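Dropping a structure here in structure tokens format, bear with me for questions.
Coming up: chain A.
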Amino acid sequence: MIRDLFVQGAQMLLVLAVAPLVTGLARSLKARLLRRQGPPLLQPYRDLVRLLRKEATLAHNASWLFRATPYLVFSATWIAAALVPTFAAGMIFSWSADLIAIVALLGGARFFLALAGMDVGTAFGGIGTSREVMIASLAEPALIMIVFTVALIAGSTQLSTITTFMASPDVGLRVSLGLALIALIMVALAENARMPIDNPATHLELTMVHEAMVLEYSGRHLALIELAASLKLIVYMSLIACVFLPWGVASATGDRNALLLGAALYLGKLVACSIALGIFEVTIAKLRVFRAPDFIGAALMLGLLATLLRFVSEGL
Partner candidate 1 sequence: MASFEFASVMSLTASLASIAVLFSLCVLALAALRLKAASALIYLSCFVASAALLVSGATHLFRGSAPEALTLALGLPWLGAHFRLDALSSVFLVILNLGSASACVFAVGYGRHEHARGRVLPFFPVFLAAMNLVVLAADAFTFLVSWEFMSLSSWALVMAHHREPENAHAGYVYILMASLGTVALLLAFGVLAGATGAYDFASIRATPPAPLAAALVLALVLVGAGSKAGLAPLHVWLPLAHPAAPSHVSALMSGVMTKVAVYGFIRVMFDLIGAPQWWWGLVVLVAGGLTAVLGVLFALIQTDLKRVLAYSTIENIGFIFVGLGLALAFEANGLPAAAALAFTAALFHAFNHTLFKSLLFFGSGAVLNATGSRDMEKQGGLIHRMPVTAFAFLVGCAAISALPPLNGFASEWLTLQAILWSPQLEEWPLKILTPGVGGLLALSAALAGACFVRAFGVVFLGRPRSREAAEAREVDPWSLAAMGALAAMCLIVGLLPGFVIDALAPATQAAVGAQMSAQAEIPWLSIVPIAESRSSYNGLLVFAFIVSSMTIAALTIHWLASRALRRTPAWDCGFPDANPITQYGAGSVAQPIRRVFGDFVFRAVEHVEMPPPGSTAPARFRVEVRDRLWDALYKPISGFISYASEKLNYLQFLTIRSYLSFVFASLVILLLALALWPQ
Partner candidate 2 sequence: MILPFDPLIVILGTPAAAAALLAIIPSYRVGAWFNVLACLITLAAAASLFFAERRADDFLLIDDLNIVFIVLNAFVGFTTSVFSAGYIAHELESGRLTPAHLRFYHALFQVMMFGMNLALIANNIGLMWVAIELATLTTVVMVGIYRTHEAIEAAWKYFILGSVGIALALFGTILVYMAARPVVGEGLDGMVWTVLIKHVAAFDPALLNVAFVFLLLGYGTKVGLAPLHAWLPDAHAEGPTPISAVLSGLLLNVALYAVLRFKLLLAANTQAIAPGPLMVLLGLVSVIFAAFMLYRRRDIKRFFAYSSIEHMGIITFAFGIGGPLANFAGLLHMTMHSLTKSAIFYSVGHIAQVKGTQKIADIRGLTETHPVLGWTLVLGVAAIAGLPPSGLFMSEFLIITSTFARAPLLAILLVLGLLIAFGALLWRVSTVAFGEPTGSRAPTKALYLPMFAHLALVFTAGIFLPPALVAWFQQVAQSLG
Partner candidate 3 sequence: MNGYVFDTAHLFAGGLVLVSFMMLYQDRLHALINVFALHAVVLSLSVAWQAYTQAAPHLYVTVAIAVAFKVLVIPIALHQMIRRLGIHREIETVVGIGPTMLAGMGLVALSMMVMLRVTPEADPLAREDLAFALAVILLGLLIMVTRRNAVSQIIGFMSLENGLILAATGAKGMPLVVEISVAFSVLIAFIVIGVFLFRIRERFDTVDVHALDRFRGERR
């Protein structure tokens, strides 16, 4: 019991600790690829610390919701990150929320963030919110369709079960899985305010989505939101990793070596994902806001197609 709790706690701390690093990695890789020097790898940590120390400023008519949202967003994302198997599957609380619930938790975080965007009553907050909900309203069903596909293959929506099943030899290569993977990557890009949909580095007013929404935040609130954003990125990477690259994921009840190996492999997967992300982001241009639905819509269609294939034939 104690050990189980310890493993679970280790995962929570691990994701929390690694999250800014992943963001930083992708960021500096992008800079390098663009022949810029770019920020140091650990810059996100410094930013966080600086922000946390600073006095938070609040607009005059910001409400309690505005202040509570960062904490809510952070904790919902963190819980989601804690429930996705990273280095080990079958953690003690893994059954408290399945994949659908994890998606919903992330949705909840976004719900409150979007509300916060409207709270101060500025035009930019509204822009951010309206675009964010538009993107989310397509990305979320796409994600659910992917969940369906995976769940149908594994016979479960429980991530630990899925991971274990995916690592087993009787999965094989399947068309629907491939479609789901592509769709999941597309959704992940959209959900994390990444390149073709949103530019995480932009502050050009009319192109921002995520940044516009959190424009009024400062100090520790902003720090939490940034951290939550990094966590969310890690959730998606973990998700891709545990479903499509399930090799080396240990059982939570397994021995220490297996766990350590799992952790090392997990870190490797994260690095690989970040590199892939960085490379992808420099090779692609941002879409106009009203082209974004086409992109995510395509993800939705792929997800639907994958599910459909599963429904029609067990073998696909």
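Operating definition for what follows: a contact is a pair of C-beta atoms (placed from the backbone, for glycine too) under 8 Å apart; a residue touches a chain by one contact, two chains touch by 3 or more; residues count from 1.
How were these candidates chosen? In short, all candidates are chains of the complex that A comes from, given by their letters.
The structure displayed is predicted, hence computed values, not measured ones.
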item	value
Chain A: touching candidate in this complex (1, 2 or 3)	1
Residues of chain A that touch candidate 1 when the two form their complex	52-61, 63-65, 71-72, 74-76, 78-79, 82, 93, 95-98, 100-101, 104-105, 107-108, 110-111, 114-115, 117-127, 129-131, 133-134, 136-141, 144-145, 148, 151-152, 155-158, 161, 205, 215-216, 218-220, 224, 289-290, 293, 300, 303-304, 307-308, 310-312, 314
